[in-house]
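See structure below.
Yeah, one chain of the complex is gone here, protein chain that is, but the others are all in their spots.
Each chain carries a letter (A, B, C and D) given by its place in the written order, and its residues are counted from 1.
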Amino acid sequence: MSQPVELPSEIKVGNVIDEGHSLASVSDKIAGIVLKRKTTFGWIVGLLISFAVLQSLMAAATMLFVKGVGVWGINIPVGWGFAIVNFVWWIGIGHAGTLISAILLLLNQSWRNAINRFAEAMTLFAVMCAGMFPVLHTGRPWLAYWLLPYPNTMDLWPQMRSPLLWDVFAVSTYLTISAVFWFVGLIPDLATLRDTSKKRWQQVLFGALALGWRSSARHWQRYEKASLLLAGLATPLVVSVHTVVSFDFAVSMIPGWHTTIFPPYFVAGAIYSGFGMVLTLMIPVRKFYGLEDIITMRHLNNMAKVTLATGMIVSYGYALEAFFGYYSGDMYEKYMILNRMTGPYAPFYWCLILCNMITPQFLWSKKIRTNPLILWIISIIVNIGMWLERFVIVVTSLHRDFLPSSWSMYWPTVWDWATYIGTIGLFMTLIFLFVRVLPIITIFELRMLLPGARVKEPVAR
Amino acid sequence: MSSHSTLDVHPLYGIMAEFATAGELVAAARKTHEAGFRKFDAYTPVPLHELDDAMDLHDNRVSLFTLIGAILGGSGGFTLASWISAKALPLNIGGRPLISIPMFIPVTFECTILIAGLTAAISMIMLNGLPLPYHPVFNVERFGAASKSKFFLCIETDDPKFDHAATVKFLESLNPEEVAEVAR
Amino acid sequence: MTTTEQSYAMSPQLADTVKKYQQTSAFVGLVFLALTISGYFFVGAQQFLRAYLVGCFFWFGAGIGCLGLLMVHLVTGGAWGMMIRRPLEAGTKTLYVMWLAFLPLLLMAPKLYLWADPAHAADKIVQAKALYLNMPFFWLRWVIYGAVWLGLTTLLNKWSKLEDETKSTDYSKKLEALSAPGIVAFFLTITFASVDFLMSLDPTWASTIYGFMQAVGAGLTALALIIAVLAMMTKYAPMDHAVTKKHLHDLGKLMFAFVMLWAYLNFSQLLIIWSGNLPQEITWYIRRLNGGWEWVSLSLLLLHFALPFALLLSQSLKRNANTISRIAIFIVCIRVVDLIWLVEPNFTSVDHPLLAISWLDLTAPIGFGGLWLALFFRALPERPLLPLGAPDLQKALNHGRDH
Amino acid sequence: MKISPIAASALAVLSFAALGCSRLDMQDQPKYRPQRPSQFFADGRSERQPVEGTIARGTLDEDTAFYQGKDAAGKDIEAFPIAVDKKVIERGQQRYDIYCAPCHGRIGNGLGMIVRRGFKQPPSYHIDRLRQAPVGHFYDVITNGYGAMLNYSAQVEPRDRWAIVAYIRALQYAENANINDLPQEARSRIPAAGTAPSKAQQSEPIAPNDTDFSNFPAVPATPSGVPGAAGAGAAPSNQPERK
Partner (left out) sequence: MSIVIGVIVLGAAGGALFELIADSRYATRQGDAREQPIPFSHMHHVGSMGIDCRYCHTSVDNSDWAVIPPTKTCMNCHSQIWVGSSTLEPVRESYRTNQSIKWTKVYDLPDYVYFNHSIHVKKGVGCETCHGRIDQQALTWQEPSLQMRWCLDCHRNPAPNLRPADKITTMGYVPSEPQEVLGARLMKENHVQKLDTCWTCHR
């Protein structure tokens, strides 16, 4: 049985970081984007456009505060309209960031290092956009603090058995921990910026933010431990967030919502749309800032694979929903799935199937996975598909009430759209500001990938 | 012993050596530790796990605090949920039990993560003595490279074994690129 | 240090041990299977079939779990999988027998499955599902499952063998290319198989997460078994120097993830059904949370989740071959309880649930276990213990040695 | 934590504006509650009078005996238009103590608290003229007023007015009662032979129409003139039937 062993040489899939970089060159390159690069015309135009789009959120919110939620398209059977659709969509988009930074850190996947900072920032901004909707949909956003358990003059406490309250806990925990994780990751890079900058005000600003980080080995030891712990905590957290979001639906008894597959299926959908959004943003940023040597083909390939895998799980969910619609033997469930497929919102359903089930199948091809343009288009289709999914879940399940007399249709109003598009403006504005003022790539983790950071001790142990 | 006079004239924080590679730094740190120095620190642009062994750094308090935070957060979350549901605002919803343990798990879980995560970050920063607006090592002009590409080792004057001339000599024997005095 | 010249064929000592294991398990398996079959006459056909289902499905899960893990590894790579790839392949080969083992269930379906019993043919709920739950389609699905599972097993093993022999990356690519859609097929088939053989025991009840749960459960069973086997093999050449603590650590982490996933999926199902409290759903839990079954449920919570969770948090326990294998074996045992918990309460009344377990519920899993392990240990020595043709083998061997 | 500064400031401005202007939160709703002033109607009242010449359902008040205390000829009626029993008298006592006692006094002697403060003293119920007066007369006085007394039609409903009349009759009867009118067991509670029984004890209510009141409890002695301080009488559970 024994035979001479010849191991084949490694198959090159593409490196995590292209050759020719040194500790200093990596640091200077990324820090230079923040410190030296001139504010470009394109960036200003982009920021201005995003900021203009953001104004539609301002207008819509003002309208909402003055007039109340009646300006939205919600009605009696469809009490949950755009607000929850967009909330779930944004929260889902946020998931990729935590997944990339936390789970891949735990799995020792070194390809995460180039993209995690950006993805984490995206998480934060997406969760902020998501948070807008529950706060706005109360119609009295200035009373949003009522959602928190605190002693008050009304002697009232939130209903701890309600999934909507779990949402409050889950989303605020998610936002807090993501921000902490993001900031902790930034500390060494802020120190790099502090030490690289030549301008006094930048030194003071980055110095204050870096908290006096001095790259001490004693600090690194605790830092690495804390990073791992945070990653370990963030991983179940990110799963729990969309699980809780799915409970918002599944814990109720509406046909099409009350189904046990929802938690894993929502989590997969969240990661799916999140990776879609990372690709949508990363491909232009990579091109624009000339980061092809740091965000390599391997990154795109891997992200496309994750997109494909989660897309398959989501498709599995659709398939099971349809199958169990029949298998449950429940007439409401049966009607629900038939109504989805053939009812007034059927075009949305089939569009969703096209976007989420059919389109990702192209990703089986490596050619497509490594073609940034096609990948970018697919990622946008995925984003649209996931939005449609939430729309279909929310609206088709609600618009056919148990009581046929209250059957009705839901169409968003101009203010619904303005709110939704406005949050995209908010998101893009934040992204533009972020890429300008902070290092978009974790410098110290990139350094770890370089041969200069490897220990080849000259002395034998 | 002779260096004490130097100290008086020139308040000194320590002596710093600069190294070009991670390997040299780890070797130097190991030797320094073996030489009996304890009050010294290595500065590196990337975390080097080898240093933990070389310098005998095994501080697990961050994990401990995080565990405590997790336990407190979890029990606090569960207590909060059950106290509210059963005591502070008992609402009968369709005859369901007031204490409904499965329904409290999400809140319990989120509180666990929240408190544990905050403890992890805060205890790391606090144990590292941050935020710290001033530290003598930054007085060395080239030290800025510690956050980019160079590796440093600094033996502090507080160390009982510290002796100015001997320490300089010892550091020079480690094959550094440069040795510098660190003003306090 | 590991060098490419070393052989990864089994050392004679290990071969002896494996042979011993194989003989013992074959003996135990035959004795207990005989005992189980005797139960058909002594205890009754239905009780026999229930126990048979527990044993058969559990060990089928171990086989299909190996198939799933193998394909996941082939797609994602990773050092953990390289160490257990051969045991996984050996595990998949049991599927030939385990697939056939379903035959008695199909043949005697009316005695076990309400919907197949002509006496219940007029029931409203049975009629509502008749399009899916009918005997011809049941048989057809079994054939389709077999085609998928055995097809995948055959091809994967064949190409893996060729990969070793030719050292050609063509086969590595083929393996990866087959595994990706293979995973899809795996999930679909195990979902429907678990609906067919387990969920349809109670035709009034349905849960969409069920198939996913069974897939994860099977993966956990397989992983725990393989970890136990790997830990045993680390005492012998060549695995003593091939397997590092880091490999065990990674496998331990993976098992930890599976334990968490199992708990997550079960909790999700419980919470959604609990809060809905619908009569057609909650009865499933009423049966399992009353009449003595609540203790089984509680022990599952504690022993299937809490205890392994706490133990596997520890880094040192995961890195030690002895402790990790004990935890793994424990998990295999508690997995059997989980399966009994899934099957048996379906046969108790909702109004007066009663914990009643026959001795057959123990003999059947042991019997099938012996059979499975005998097949497994027979297949294991057939090939070198590491996939010599795999492109990343050297990297995987160096995993955990670079510091 | 990061919050969009723009969104945050907009929120802050708007919420302060909202707090500053008025209570938006349904605190003040565009609806009328009783006696709330109205900007809309000229007299500033949100509560409107029925349009002249209209009668609300159920307020036709055709039954002159019940609503006016008069017979068809316009004469005060002699007999109660309602059945009088213990509950009616208890109700009458309670209403009497609220609305009548301030002037007429709790035993009907016309020496209520208001009279002591300067209101014109009404006649005692126990004078012969009023003892002889038909029940319709009392009803008419309550309904339309008499002399210095304004009408109480807004404060006392017709059925309660009859209850009050019944109670007045009971007071009159009690003022002139003989010990032999008492049931046997009640007699034993009279303190001592020859001692003048107090007014309160005398005002043992007795049915004007021969209903059996053998179980009627004694009215506890109460300090007169302080209605509401104690013993405002009957259980309110049997309201007179409302129209």
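The rule is short, and it goes like this: a residue touches a chain if its C-beta (ideal position, glycine included) is under 8 Å from a C-beta of that chain, and two chains touch if they have at least 3 such contacts.
Since the structure is predicted, the reported quantities are computational estimates derived from the model, not experimental observations.
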Residue of A:41, A:150 or A:201 touching the missing chain in the full complex: A:150
Residues in chain A touching the chain absent from view: 145, 150-156, 180, 211
Touch residues of chain D, complete complex, unshown partner: 1, 23, 25-29, 31, 33-35, 37, 43-45, 97-99, 102, 113-114, 117-120, 148, 150, 152, 154-155, 225-233, 235-237, 239, 242
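Note that in this section only the chains that are shown with their structure count from here on.
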Mean-CA-position distance for chain D and chain B (Å): 83
Whole-Å separation of chain centres (CA-atom averages), chain B against chain C: 44
Separation of chain A from chain D, taking each centre as the mean of its C-alpha atoms, in whole Å: 72
Set of chain B residues in contact with two or more other chains: 49-50, 96, 100, 103
Touching two or more other chains - residues of chain D: none
Of all residues in chain C, those that touch chain A in their complex: 4-10, 125, 128-129, 131-132, 167, 169, 172, 180-181, 183-184, 187-188, 191, 195, 204, 206-212, 253, 260, 264-265, 268-269, 271-273, 275-276, 278, 280, 383-384, 388-389, 391-395
Chain A to chain B touching residues, read off their complex: 22-24, 27-28, 149, 155-161, 163, 165-166, 169-170, 172-173, 176-177, 180-181, 183-184, 188, 191-192, 194-196, 208, 211-226, 229-230, 233-234, 236-237, 240, 243-244, 247, 444, 447-448, 452-459
Interfacial residue positions of chain B with respect to chain C in the complex: 49-50, 94, 96, 100, 102-103, 105
